[in-house]
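Showing just some of the chains, left in place.
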Amino acid sequence: MKKLFFTVLGLFLLVTTFAQPVRKEVVLPNLPGYETLKCDFHMHTVFSDGSVWPTVRVEEAWVEGLDAISITDHLEYTPKKEYLPVNHNAPYAIAQRAAEQAGLILIKGTEVTKSMPPGHFNALFVKDAEKIFNTDYKAALREAKNQGAYIIWNHPGWIAQAPNGAKWMDAHQELYEEKLFSAIEVVNHNEWYPEALDWAISKNLTVMSNSDVHDPVPAYLAREGMAHRPITLVFAKERTAEAIREALEAGRTLGWLNDLVFGKEEWLTQLFSACVTTSKPFSSSDKNINVKLTNLSDLPFELINKEKESQVVQLPAHSSVMLTLPKEAPARVYKVKNLFSGSASNLEVTIRPAK
Amino acid sequence: MKKLFFTVLGLFLLVTTFAQPVRKEVVLPNLPGYETLKCDFHMHTVFSDGSVWPTVRVEEAWVEGLDAISITDHLEYTPKKEYLPVNHNAPYAIAQRAAEQAGLILIKGTEVTKSMPPGHFNALFVKDAEKIFNTDYKAALREAKNQGAYIIWNHPGWIAQAPNGAKWMDAHQELYEEKLFSAIEVVNHNEWYPEALDWAISKNLTVMSNSDVHDPVPAYLAREGMAHRPITLVFAKERTAEAIREALEAGRTLGWLNDLVFGKEEWLTQLFSACVTTSKPFSSSDKNINVKLTNLSDLPFELINKEKESQVVQLPAHSSVMLTLPKEAPARVYKVKNLFSGSASNLEVTIRPAK
């Protein structure tokens, strides 16, 4: 008998190794005609109130399997200036080369940071962040727009600014009418703003789910008990900054927080269809057939039988479960508990055996 | 702010749920023209010296993502007979319905259990196990063959029977010449028999990697520190017992133990190609290009630069790493440390950027 045997002594080989970062790929399928890009459009560094050098944001995003990020340091809040001179264009300048080498899309951004109303706004695809700094928020956002920025209303329900929940105020209506923002964070950090999801649907704003991370991402995830940072899924025609811009303008996004995915029904439906497959019927009896429901994605699904809500099917990532369906009418409607097409509405799907 | 908040009180919902087994899918790609079936052709139950009821073997295999199993209780060793009457056809009879309902392929088997030489042999696809029982091992194997069995030489290097390592004795030569076995276990339980791999290649025997599990599989895996049981990968034209039989006879298998895969070079090469993809070149400098190497399978790979063996690339499951290749000749030969085409030979692969 030869035993496979792991030995501590076996560890001491005198070999020079080059420890490389490993990118954990996020397994989510592309949709017909679109690549599913994993993005985070809101984060900070030492150049505002974050605690890491800009290159760390690139390295973190790469190992976590992200495709695109934007560093969005505050224009108005720079508490490290005693040691580190204020420089709003530095984060992008510093991180750019690392992103290029990693094949990661880095979008130049900044955060216009005002009290409520109107609160905080991220400007993506900016040219010169310094010039956007302005005590007048409208002037700041107009300058961003002039630079060609794509603008997001950040964390509309942040308790420090919205202790009674997110409110759509006159100031927001004015900015909205002037098209000074086009997207809204439905999720920020560890928070979920249900009103924002409904506004996104009714006012045709693009759904965002961003981390707003300040410290190293793994520290943030551990503290918040999260397995991955909030991610904005962007369905883009290709893996380029331009294609992301086009997809954002077309509203082709979903937000992802923990096991929840939310946004426009169209994209939820397509995502579910791409993730979950059903087998042909087998093991039929007089009354019933069995089918195997398989989910090869990283996203678990929880299905509630619409006719009998106590029947819940857990379909974890990379797994299958068996369903028994009536032979006569082998189809069943489920509400997908973790897919939200509105603050109070779950995606509905019909499960049928494959043919 | 609305916080996502998990609460113990939230646990106490008065809902009737039906906890279902979940099948963890083994993510390994199919090969061109063949389905990659995950099989284990050697295991025991209370009907010989195992400790579980036959249905447990079906349930375990299903949740572990296997496609086919054979229960192969000993004909000659039935230590529970004081309580449980000997019945060599019972395991299949008991497990058959459960397998059918689960869509799992159950192959009727038994183990002819003799001292060395010639040792133990599994007969698969048998009709009546009772009739195979015979004190004369040749008579037993001939009866199995008459029933149409496919026969495996089990654990040729088991220390209890081969304290000095696996030996190909006259008895084995006779059985081999009479075609009374067609396959050989290169791995059994937690053991690896390198001689058996070389015999499989040189004598055209089909490579097997089986668990020979006696206790519940999770107990066995925990005790042996293994993440999954030994698996025989069968490349079959379809997911049926007949197609498995055809693939075994054609020798289209690989063995899988922990992170090691072994067998004929042809199938190793195809498996690697199906698992690992290379990106287009990017971020090129004057001298070098970068490429991303991606492995979306459950099997990690460890690559050694053939020209400079100290350079090792770890490519875990579901992940990517970056390689830097010379611009002039952007190709590199690696030895795949965990893929064995012989007891002392690793598969070699050439990595080039995609076009």
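For clarity, chains are labelled A and B in written order, and residue numbers in each chain start from 1.
Quick note on the criterion: a residue touches a chain if its C-beta (ideal position, glycine included) is under 8 Å from a C-beta of that chain, and two chains touch if they have at least 3 such contacts.
This is a predicted model, so every value here is computed, not measured.
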Quiz prompt | Full count of same-sequence chains in the assembly - 2 placed in this view | solution = 4
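Basically, only the chains that are shown with their structure count from here on.
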Exercise. Superimpose the Cα trace of chain A on the Cα trace of chain B, which carries the same sequence, then give the rotation angle to the nearest 5°.
Key: 180
Exercise. Would you kindly tell me how far, in whole Å, the mean C-alpha position of chain B lies from that of chain A?
Key: 38
Quiz prompt | List of chain A residues in touch with chain B within their complex | solution = 1-4, 6, 15-18, 20-25, 27, 100-103, 157-160, 162-163, 165, 190-194, 225, 257-258, 279, 282-283, 290, 292, 294, 296, 310-316, 318-322
